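Submitted below is the structure of interest, expressed as structure tokens.
Each chain you see keeps its place in the complex, though not every chain is here.
As written, the chains take the letters A and B, and residue 1 is the first residue of each chain.
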Amino acid sequence: MGYIPHTEVERQQMLAAIGVTTIEDLFEAVPASHRFPKLDLPGPLSEMEVASEMQALAEANEHAGDFAMFRGAGAYHHFVPAAVNHILLRGEFYTAYTPYQPELSQGTLQATYEYQSMMCALTGMDAANASHYDGATSLAEAVTVAVQVGRSKRNKIILSHAIHPQYREVVRTYHQGRGLEIVGDEATASLEELSELIDSDTAMIAVSYPNFFGQIEDFAKIVEVAHEKGALVVFVANPLMLALFKSPGELGADIVVGEAQPLGVPLSYGGPYLGYFATRTAYVRKIAGRIIGETVDADGKKAYVMTLRPREQDIRREKASSNICTNQGLMALAASVYLALMGRNGLRKVAQLSYHKAHYAADQIDKIDGYKVWRSKPFFNEFVVKCLKPVSEINNALIAEGIIGGYDLGQDYPHLKDHMLLCVTEMNAKAEIDALVDILKGLA
Amino acid sequence: VLEPLIYDISVPGRLGVNLPELDVPEADLPDDLLRDDLKLPEVSELQVVRHFLKLSQLNYSIDKGFYPLGSCTMKYNPKLNEDMARLPGFAFQHPLADEAGSQGALALMYQLQNWLAEISGFDGVSLTPAAGAQGEFAGILMIRNYHLDRGDTERTKILVPNSAHGTNPATVTMAGYSVIELPSDDRGDVDLDALRKVCKEQGPQIAGMMITVPSTLGLFDAHILEVIEIVHAAGGLMYMDGANMNALMGQVKPGELGFDVMHYNLHKTFSTPHGGGGPGSGPVGVNEKLKPFLPGPIVDIVEESTEEDEAPLYGFVMPEKSIGRMKAFHGNFGMHVRAYAYIRVYGGEGLRDVSRHAVLNANYIRAHLMDTYKVPYPRYCGHEFVMEGHLEGADDIHALDISKRLMDYGYHPPTNYFPLIVPEALLIEPTETETKEVLDEFIDAMKKIAEEARTNPDLLHNAPHTAPVKRLDEVKAAKDLVLCCAPALPDGGAL
């Protein structure tokens, strides 16, 4: 019976009211040749059997609940206060739909408006949308905005190779049909080299803050050149870092995108996460996706509503710049609750803990013969270690000791074979870091 | 105000969370790179809890009542699924964890791929798209890459019926294609003559067609096999928008009808919660022809098991000619977990029952309301039906007025003004999880509103009367464009 409430008596009453004898009669328009195929699926199972089967699957994973986690590379194991999940579990939030009817959706609308406001505060931008699917698709949508801002006359998109490799892949997936020239990341171009690519055909240049290697680069020059040439500068930024370091707005960004998963969303094997998107007032009306604005009701009471709807696909149809018609609503709520709980000083403290612990780990590892930490630039909570052995070998040794080691950069950057990207957060107690260091020492 | 903004209850120095002390030596901080203010609120944990509890109460939701929002499939979201998604082994699994240490998650995704393929009669499924709209986009990109791979660069147009969701034409544009809009005939189906004509005239330019089954009118196109045949004959591929799959499970398999590709909405058909507008999940299914083009990665068996009772080794693979990645990592895994639980509870016959009862419920409401409201197409509907929200003898009453008045009766309104081809459309989708009593009460309310429309139209014009707010000034919102609050922090947010 699953979750269907009908009894046999009711079915008969309903069929009689409709004027048919069986439910099957209602499917007369389906070609008879293809009607009522068998579905070869296992089951059905009771709730307790499903729970037991799925628990076994879950326990087959090596996860951050059981292992010390030193892997980041775009997805981060941060502390999430218990209150976040308690609020997310309220049916009023998670079983609601898109707030198309604002009179019955002020909860979702105000929470999203607060999310937008807090993302503006973090990024130093004037406006944020209600979120995209993830950081990668936010970047892809930023490309669309930049092309529009350039009135579709600027076709060059410059990407730093130090942006998350998967983000760059997604940009290419999204824009494969649109005749853009996506360049800059074919090799390991420096920022200086990238800035030489900027020309009057350039719609935008995107950089990463910190970059995929955890480093904080100096963007002053490239911002200057881009703005001189009329190109937009897009920052892909880790929002947690922004609690401590200068905002992209202060550094000259025109659009800031990124993955807001570090703000209260669990790892969940890669999703659902949420891509944030913030920009300056000038470009607000070009943003794709949902945006919540303030207004008043018929009595003059302050209230919130989805606004700039005429940009969206359900109204503009083929003239819309994006087909997106959801946001990551519940994840935006999670970020909203998380940021409210952390507040100004809490979020900063989390960033500081991550920073200091990462630097402690880097210092200790750098001392070991056979490991070399990249230290030419400042870093936040991730850093690159050059090893003497394959990273997979090191990680196998670590997992046997209850530690999930760093990300193998050689997978994406052939020249970085035997380079490991380690991430340290507030979740890593000193004892865990020391254990990591000890094992690495033993492997050196 | 109903509830102050979180910024308005902020007090400098207040903390909402207990954080650990630093247990390692402090490192030097690069002072010149640090910011000196951060305009975030400062509130206590209890304040946060009360704030969001209050906000939650301003929402309507499935857990609260009937939500017949057409084309959105607002069915019950089982509590079991929420618990499953929160199991530590799922919630705390890193997306870049070694595959050897992710076999539970991979096995789950592999099964779900296969089950979704079986349900719709396809040969391959990718779970990566994050929502229905992304699934559509992946689908059209696959069609595009299929043609290009064959060396056919002329096909740049996609047929889209005028009843389609707005996402369909928008998707076509995103893929760099253009739209040919097809008219509907007077039964609400695709106008076959028009289709034949356009295929004849522009055949070599037609990359494919996007069609929703049942249509957004809630109708199963009576000529669907002909439609597919005509488009295929012209060299185009057929994309099925699976948004309305809740009408079809166990009734017909789109792959068997001849569709080449479709997307699933896990947040509609497979009960994952809508979350106030997301996250969704929009897997795509394809036949053999398009399998090499699936967005990646997908899960496959990378090493068969040697022992009888042993599981094989699963891993991610990138399909040979993949259109690429739709997002970072591998889709909205948390939604895959929920859909897995849902399918597991029902099994094959159970899912057939889901669609049977979804269709039963829709036809039941339709049968009771067709004498009161104009129901344009005299046919049994699928899981939803459309009717017109204006009434004889109440000329100044619009679909919007009826919708807002329904709020006073305790209901979420149906979708209104869509599909576009029906004037004053009200699109009603009850789903299978609603009881007959709920439907009966809703029918009564709709009839009462029809009467009120004639006897006391202002009651409708000024509705809602009992919602937390009255109708909103949407023009002001778009004109003044206040998208984030200027936080009134006494210390300016100084760090």
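Details
By our rule, a residue touches a chain if its C-beta (ideal position, glycine included) is under 8 Å from a C-beta of that chain, and two chains touch if they have at least 3 such contacts.
No experiment lies behind these values; they were computed from the predicted model shown.
Recorded composition of the complete complex stands at A x2, B x2, labels matching the chains displayed.
Keep this in mind: only the chains that are shown with their structure count from here on.
Averaging C-alpha coordinates per chain places the centre of subunit A 19 Å away from that of subunit B.
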